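Encoded as structure tokens, here's the structure I'll be asking about.
Every protein chain except one is present and positioned as in the full complex.
Read from first to last, the chains carry the letters A and B; within each, the first residue is number 1.
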Amino acid sequence: MSDFRTPYPGYDVLAKWASPSWNDQTRQVVRERLLNIPRPRFFNEAEWSVLTALCDRIIPQPERAEPVPIAPFIDAALFEGRGTGTRFAEMPPDGAAWRQGLAALDAEAALRFGGRFAGLTAERQDAIIAAAVAGDVTAPAWEGLPPRRFMRGLVLLEIVAIYYAHPAAQSEIGFGGSTSPRGYVRLDAGRFDPWEAGPGIWPDREP
Amino acid sequence: MTGAVGTVSRDAEEHPRAVEGRAPDVFSRDGFVPMRQWPEEEPVDFAIVGTGCGGGIAAAKLAQAGFSVVAFDAGPFWRPLADFASDEREQDKLYWLDERISGGNDPISLGSHNSGRCVGGTTVHFQMVALRFRPEWFAARSRLGYGVDWPVDWRVMWKYYAEVERACSISGPVRYPWGPPRGRYPYRAHPVNAAGLVLARGAEALGVPWSPMPVATVSAPRGKSPPCAYRGMCKIGCSTNAKQSILITYIPRALAAGAEIRDLAMVARVETGRDGRVCGLHYHRGGQWRYQRARNVIVAGYAIETPRLLLNSASPQHPQGLANSSGTVGRHLMVHSNHAVWGEFDEEIRFYKGPPLLAVCEHWNYADGDPSRDFDGGYAIMSQGPLPIDYASCLVSNTGVFGTELRRRMALYNRMAGLKIVGETLPQPENRVTLAEETDGFGIPKAHVSFSYCENDKRLFRHSLRFMDRMLRAAGGRNLYESEATAHLMGGCRMGHGPDDSVTDSDGRTWDVPNLFVCDGSLMPTGGGVNSSMTIMANSARIADRLVALGKRGEL
Partner (left out) sequence: MVQYRSPCRGSRVRRPDPPHGTAGVRDGAGLGTVLLLAGLGLFAGAVLAEPAPVAPDPSLRNLRRGATILAGSVMADSAMEHFQGSYHNPAMYVGPMAAAGTMLATLRGGDRNRASAARTMQGAATMIGLMGLGFHGYNILKRPGGLSWNNLFYAAPVGAPGALALAGVLGLGERRMAGSRGPERREDGRILGGVVGASLLVTTAEIALLHFRGAFHNPAMFVPVTIPPAAGAALCLAGLRRPEAARRHRLARALLHLTALLGPVGTAFHAFGVSREMGGWANWRQSLLSGPPMPAPASLTGLALPGLAALREIEGGMDE
């Protein structure tokens, strides 16, 4: 698979930082997110290594010298006991599910490829993730943890929630970003306010 | 118990704001309005648990009628202008994030999907769709042959729809194409954004009507509310106060009329006296357990917390839980199926702009005679406008996509449009709320929610997926994919015609306990094929008027 290319090169939601699109409270939230990357406090070292490898494969960012941090925020949310409002009956509580799931991914790696998950090639890591997402895993460590629910109902949700909260991720999809007090005027298709991203570059479309 | 979730105004999540004779002024950044306070030792006329569509309206109308009212909410008392950021993750602080256990064959997602926790309740994050029930749904069993009949006539509800639509200055179309005539909406409909016009093009291609959506955000100034700025972040809390939530409509009226609001006050148990009547409630606030005496208690905690509180209030007189001699408390929980079809478009739609749901097609709520119709109940089709995290969540949980492919598909965000349904599910006794073994941070048993679709529910959403597929293709969508989810909660303490199969009568008065009332979405006997907030509000306004009338006759 080819590397990711944004349709909106050069667009940056942070360029509007000092404009009416941003208010103080949003600046406070995003400044905190960008400057205070939490220290890992919940996971142990083994779990952490699986988690960071997993995040790297769910959201690969080879083009970035400094990738958007994801794992630290997962750790922080679990450490602080920030809930989601839902625990599926077939699942352990969130923290326990994460610990078991990461261990199970490692066990699956040992079973299939005879190594630690973090040490595998990207292709092999992807194969294990795809199997877990499809519920097609065999390691006994999954006992009591439905892999499909774990991946789709917890892991992927948490990772995209953290990644797409980041300005860099919002810029790459051409999202308008912060909107208060200034919202939008032009609501028709193909019409953009000057403070939005310009038209994207779409290889599948005539320019 | 979850700790403070947000970065902004954490104090509001940690320390009650409505104290010392004043409550936050929701139209200011840091101001207060005076608030009357009622002593705990003296019984108040009404102690109300919850301040959303049910409790907020009841508090305002009962206080205006001269009753002493204290309303409790487990969540914070926000000032939207200062406390709400344009950030999805920050605004998770609006949701009920405490753990609830979700089971059944089709377990539902809670939290951001259907449960708010703050003064104003779920209306602080609702997407403002302001639709009325089809009249026949109030007599679903006798008129349409499914579900149950409401103990309320549709014409009465119609009157109260008009009342709450005025109170919330609904911006709606001049002519609404379905159902009996309704008076003019107080404000005009908003412009339909590109995502809504996708629905319109699809509907016109398939020959079914569509309409601009009536929504609870103003299209022109109203009092201290500016007109909607089309910032598109309605679901994570309106930071301009254009959205006419309960927090900025009925709560200020309740305070002005002398009601007291107690924020960050988690009610754990309704106390029963020797005579079997309720006499007060135990709640946790400011780090300690407290007790409020009351002549009447209204439970308005929505479809999960209301049954949970009643079940947790079991006493020697009510061993199965309060108002549960029939075993009906917690049962007949309903959701709306939220199945959706998504497609790519050539043009950039950018559905992040404007309120998310600006166009609606209610055709399948009314087309009784259509030969393709193989289900009872109905569904409304709506345009969509999820913010990035919301959309990414839908994408990954339904497709399982990850890696570079995930980033690539997310990069199509600006070219996506989608249609989704609000689909009726039938009331089933086994879809229910019970108490789990585990307890929460207050020591209260957690709610266990069990939900399974029945065959009719499945036929309904399969029908809708086929129809939306055609609609989206006709509008120019390509590379379609489907997603499933649920939204809204209804039932759990339904009102009805008799004590055997319902919890309350048509006044919300529980059959078992004459001074215990329910006033929220859990009363709904059927769910209908439209968003429930206006129906809950209209029903609450009706019940409040009934309580005032009963009080005048000395029947409280």
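Criterion: contacts are C-beta pairs under 8 Å (C-beta built on N, C-alpha and C of every residue); 3 or more make two chains touch, one makes a residue touch a chain.
Note that this is a predicted model, so its numbers are computed, not measured.
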Item to complete: List the displayed chains that the omitted chain touches in the full complex.
Response: A, B
Item to complete: Give the residue, chosen from B:R222, B:H318, B:K353 or B:H488, that touches the chain omitted from the document.
Response: B:R222
Worksheet, complete the sentence: Per the whole complex, from B:E204, B:E271 or B:D346 the residue touching the absent chain is B:E204
Discussion item. Given that one chain is not shown, which residue among A:N44, A:T121 or A:T138 touches it?
Written reply: A:N44
Practice prompt. Go through chain A and note every residue touching the omitted chain.
Written response: 11-12, 14-21, 27, 30-31, 34-35, 37, 39-41, 44-45, 48, 52, 56, 64, 66-72, 166-168, 180-186, 190-196, 198
Worksheet, complete the sentence: On chain B, the omitted chain is touched by residues 173-175, 186-189, 191-192, 197, 200-201, 203-204, 210, 212, 219-222, 226-227, 229-230, 240, 242
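What we mean here is this: only the chains that are shown with their structure count from here on.
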Worksheet item: Where the CA atoms of chain A average out and where those of chain B average out, how many Å apart are those spots?
Response: 29
Worksheet item: What part of chain A is in contact with chain B in the complex they form?
Response: 1-4, 6-7, 22-23, 25-26, 28-30, 32, 57-60, 80-90, 93-94, 126, 129-130, 133-134, 148, 151-153, 156-157, 160-165, 169-170, 172-190, 192, 196-197, 199-200, 202, 205
Practice prompt. Enumerate the contact residues on chain B facing chain A in the complex.
Written response: 2-3, 5-9, 82-90, 92, 95-104, 107-112, 115, 191-194, 197, 228-233, 239-240, 345-350, 352-354, 387-389, 392-393, 395-398, 400, 402-408, 410-411, 413-415, 448, 450
